[in-house]
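Here you go, one structure.
A single protein chain has been omitted; all remaining protein chains appear in their positions.
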Amino acid sequence: MSLEQTIAQMQQQMSDMQREITRLNDAAEVRKLHHKYGYFIDHCRYDETVDLFDEEEGEVYFLNGVYKGRAGITRLYCDWFRNMFTRGVNGPIPGFLLDHFLSQDIVDISEGGNTAWVRARCIMMAGYHESVENLVPEMPRSCWEGGIHENTYIKKDGVWKIKTLNYNMLWQADYAKGWGASDVHLLPLTKTYPEDPSGPDYLRDAIPPTWPNTRHVPYHYKHPVNGKDVPYGE
Amino acid sequence: MSLEQTIAQMQQQMSDMQREITRLNDAAEVRKLHHKYGYFIDHCRYDETVDLFDEEEGEVYFLNGVYKGRAGITRLYCDWFRNMFTRGVNGPIPGFLLDHFLSQDIVDISEGGNTAWVRARCIMMAGYHESVENLVPEMPRSCWEGGIHENTYIKKDGVWKIKTLNYNMLWQADYAKGWGASDVHLLPLTKTYPEDPSGPDYLRDAIPPTWPNTRHVPYHYKHPVNGKDVPYGE
Partner (left out) sequence: MSLEQTIAQMQQQMSDMQREITRLNDAAEVRKLHHKYGYFIDHCRYDETVDLFDEEEGEVYFLNGVYKGRAGITRLYCDWFRNMFTRGVNGPIPGFLLDHFLSQDIVDISEGGNTAWVRARCIMMAGYHESVENLVPEMPRSCWEGGIHENTYIKKDGVWKIKTLNYNMLWQADYAKGWGASDVHLLPLTKTYPEDPSGPDYLRDAIPPTWPNTRHVPYHYKHPVNGKDVPYGE
């Protein structure tokens, strides 16, 4: 091999390595972005949460509603959640707990390097202390929630942002009763914006089943060993 | 240094870097494999779970039983769990919860690069809703389980597979009573296959203690600062 060929080959190897390093860094950044989202919503930082989304392409799937773009996402977090949970305060308030424990992430970066997917779990421990007035009529004083995120992220100008936050709330339980004797307390949405001023842009055709029903949350990946799609089924 | 020496040195550095990148990628793959395992068992995807194991060397340590190879692992997941938990359905069924929240992973890759170890935690929230018939006689309607995985993985033909799933169930609790007033409801195994058609290949000599007893789950690593082995008992 000529010297020129050797150097060209080395440059190609270096380019391949750099791409792998970039993917590793990207996966770490996206994972941190998801966790930062979690800390913001724990502490009722709704303005900061909205800023994590891509302004144009950002969207949230929550219950059977879809909230589109900056306006829709602001309605969800600032108009609905902030008014419901903290009566308009952008930050934690006394006697209100909303801890989301995020774990079990599976982060994948697209071939092109500008899209990412995260599947992760969420356990929520929430409620309000007996010393405060009932903040949320529907919510038990102490409650559980279990769900799965299957989110999409997008990299623009070198910055990762949330594109689709697809949160699949699967079950909720009154702490006093446990999941064996509870149904979900958060019911499907029935109205869209502007009829509901903090409502979603549209409702999904089908209402995703919730506890005591169960459902498959589709994976963004194939089976890691046999390479097959995992069927939906029962 | 001659040009040839310079280039040889650069090639060596590149080779070292590539090995480090491969290890980082391998650690990420193994971590994802563990989490994918978790989502499959959450959703009672037992066929897909079995396919995560190496066909020949795969094995599971569960309670005091050891299940060897494809046949043994199929007995555990498909013959025992699938019949017990979902009455033969390969997927989630209404009113049955079996969420495993996996976290706190410590992933290490062997020097050779084809073996990996994962230590990780598992909290299980399980049970069946009051609207369904009692599916599992021994299981409380809502219950907890805490455990530690100390697993081994193997890379064959570029694909990571589970070699040894060593799940150490440490405690269980009836939700209504809490861990302060509960003993484990899952008792040690007493029979092997074929006497028990879904039984393990063999029983371990000693029954691993469970709550209210406690035990040391050996680490696959040494102390990260002082470099010593961590001793066993008190």
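In this document, chain identifiers A and B correspond to the written order of the chains, with residue numbering beginning at 1 in each.
As a working rule, a residue touches a chain if its C-beta (ideal position, glycine included) is under 8 Å from a C-beta of that chain, and two chains touch if they have at least 3 such contacts.
Remember, it's a predicted structure, so these values are computed and weren't measured experimentally.
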Options B:45, B:119, B:141 or B:155, residue touching the unrepresented chain: B:119
Hidden partner chain, touching residue among A:115, A:142 or A:192: A:142
Touch residues of chain B, complete complex, unshown partner: 3, 6-7, 10, 13-14, 17, 20-21, 24, 27, 101, 103-108, 119, 121, 123, 144, 146, 148, 171, 173, 178-181, 211-217, 219, 221, 223-226, 230, 233-234
Absent chain, residues of chain A that touch it: 3, 7, 10-11, 14, 17-18, 21, 24-25, 28-29, 32-33, 35-36, 38-40, 43, 45, 48, 51-52, 89-97, 99, 101-103, 123, 125, 127-132, 140-142, 159-161, 175-176
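Convention: only the chains that are shown with their structure count from here on.
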Centre distance in Å when chain A and chain B are each reduced to the mean of their C-alpha atoms: 26
